[in-house]
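Dropping the structure in here first, questions after.
The other protein chains are all here in position, but one chain of the complex has been omitted.
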Amino acid sequence: MNIGNLPFIVAALLVVLGLYTFLFKRNLIKLVIGITLIETGVNLFLVTLGYRTGGISPIYTFAPEAQQMVLPTPQALTLTSIVIGLATTALLLSFAVFVHRHYGTLDVRKVKELKG
Amino acid sequence: MSGLSSGFGVWNPIAWALLFVGILVVSFIVRSFGNKGYKRGTGQTKVFLSGNDEPETSNGLHVRGDHLYWGMIDGLSAYYRRVKAWHTGILSDYAAWFVGVLGLVFVILVLAR
Amino acid sequence: MNNNSMSVIVRTVTRFMYGLIILFGFYVIMHGHLTPGGGFQGGAVVASAFALLLVAFGSAGLKGQLNLHWLQSIEEFGALAFLGLAFLGIGTAFFYNLFANSGGFLFGASVPTGSNAGVLTAGGLVPLMNWAVGLKVMTGIAAVVIVMLVGSHKEETE
Partner (left out) sequence: MTALTLHAPILLVALPLLGAFATPLVGKLGKGARNTLIGLIVLAVAGLAAMLAIDVFGSGGIPTVYELGGGTFTFPLSGGQVPVRILFEVDGMSAFMGLITALIALTGAFFSFSYWKERSGGNLYFSLFLMLIAGVFGMVLTGDMFNFFVFLEITSIAAASMVGFRVWLKQSQEAGFKVMAMYTLSGLFVLLAIGLLYGQYGHLNIAVLARSIQGSLTDMVALGLLLTGLAMKAGAVPMHMWAPDAYGEAPAPMSAVLVVNSQASLYGLFRILFTLFGASISTGTVGWILIVLALLTIFVGVTMALIQSDLKRLVAFGAVSQIGYMLLGVGVGMAVIATRPEYGLVAMQGGIFHMINDAACVGLLFFASGVVIRAAGTRDLNQMGGLGHRMKWTSIFFAIGAVALAGVPPFNGFASKFLIYEAAFKLNPFLAVLAVLSSIMLLAVFVKAFQAAFLGPRSNTSAHVSDPSLGMMLPMAALVLVVIVFGLFPGFFVDHIVTPAAKALWLGRDAYINAVLGG
C-alpha cells in the first residue's frame, strides 16, 4: 500500500469517529468534540490533497531553488475552514454553557423541550 | 398578460374574479326570490341544537385551538402516534436521520451510475 | 490575591511569558505576507496571551485591565478597516490591490520573482489587511474567552 494514502485513511477514520461521537455520546460537550473531530478530519483531507512528495511549503522567502512546492490553494482552504471552525466551536460551547444554566444538565436526551 | 398557461391548463385570475363577481350577483338574485316572511327576534332566529337548549355562558363561548379538527386528528391517531414519537426532540436523532438519508442517497446514486 | 488565581509558579511564568507571546503574535502578523502565518494566526497567538493571563490570575484579578466594550469596539474597527481596504480598489474591482508594485511608501515595493530574502515593504494592501484581521481576531478571541470565563463563573456562584 502506498504510504502517501495514509493521511486519507486517517482523515476518513477521524470523520467516522467524529460521527460516532456525535451520534452515540450523550454529553453536549462531547457532541461538540465530535463535531471538531469531523472538522479535523475534513481539514486533514483538504491539506493532504495539496501535498506533493518531497514538496516544500509554497513560500518564496529563503526558498531552496528549483524544488517542487506543495499546492497553496488547499492550505488556504484549510485555514479558512479552521477559522470558521473556531467560530462554530465557540458558538456551540457558549450555547452548551447556557443550556446547562437553564436545564441543569448536559445530557442530550434530557434537552428536549422542543419536540412534536 | 395576467393569464398563466401550462400548455394543457389555463389560469386567469382576472377572468376568475369576474366569474366570482358574476356568481355572487346571480346568487343575490336567487336569494331575492326567497321567502319574505323572515322575522328577527322570533323563534326563527334561535339557535337549533338538536332540540336542546343553548348552553349558558357568561361571556360567550370560544372554541379553542385544540378543539378544532378533533375528529380528524383522532381518526388519524395511529399515524399521529408514530409521527409524534418520531419527533423526539433529541439532537442525536436529528443527526441519525441525516446520516441515514446520506447512506441511502449514496447507495441509490452508486447503483444508478 | 483572589482565590481564582493559580499557583505562584504559574503566575510568575505568566508575567515573564505574556509579553513575549504578544510580541511573537505581532511578529507573525507583521510578516504575514512573507512567512507562514498572517492576521488570523498572529491574532490567535496574541489572544492566547490574554487567555493565559485570564487562566493564571482569574477573571477577578484582571478586572478593569481588559474592558469588554473596548475589545468589541476594536474588533468592529478591524473588520471595518478590512472592508474599507477592500473597497479602496473598487475603481477596478473589489479587493483590487491598489498599492501593489506602485513604488509608493505604503508597501509599494515590487515583488521579486523566485527565491528571495523577503521584501517587508512589498505586498500592497495585503500587509494592511493582515493588520486589520489581526486586530479583529486578537480582540475577538479575547472577548470570547472573557465572556465564556465570566459566564461559567457566574454559574458557579449562583
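Letters A, B and C mark the chains in the order given here, with residues in each chain numbered from 1 onward.
We adopt the following convention: contacts are C-beta pairs under 8 Å (C-beta built on N, C-alpha and C of every residue); 3 or more make two chains touch, one makes a residue touch a chain.
Predicted, not measured: the structure shown is a model, and the values here were computed from it.
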item: Chain not shown, its touching partners among those shown; value: A, B, C
item: Touch list for chain B against the chain that is not drawn; value: 1-9, 11-14, 16-17, 20, 59-66, 68-69, 72-73, 76, 79-80, 83-84, 86-87, 89, 91, 93-95, 97-98, 100-102, 105-106, 108-110, 112-113
item: Those residues of chain A which, in the complete complex, touch the missing chain; value: 15, 22, 28, 31-32, 35, 38-39, 42, 45-46, 49, 73-74, 77, 80-81, 84, 87-88, 91-92, 95-96, 98-99, 101-103, 111-114, 116
item: Chain C, residues in touch with the chain not shown (by the definition above); value: 72-73, 76-77, 79-80, 83, 86-87, 89-90, 92-97
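Here is the rule we use: only the chains that are shown with their structure count from here on.
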item: Between chain B and chain C, centroid-to-centroid distance (C-alpha), Å; value: 58
item: Centre-of-Cα separation between chain C and chain A, whole angstrom; value: 23
item: Intercentroid distance (Cα basis), chain B paired with chain A, Å; value: 47
item: Chain B contact footprint on chain A (complex, rising order); value: 19, 22-24, 26, 31, 108-109, 111-116
item: Chain B - residues contacting chain A, complex; value: 84, 87-92, 95-96, 99
item: Parts of chain C lying in touch with chain A, wherever the complex brings them together; value: 34-36, 40, 44, 113-118, 141, 144, 147-148, 151-152, 155
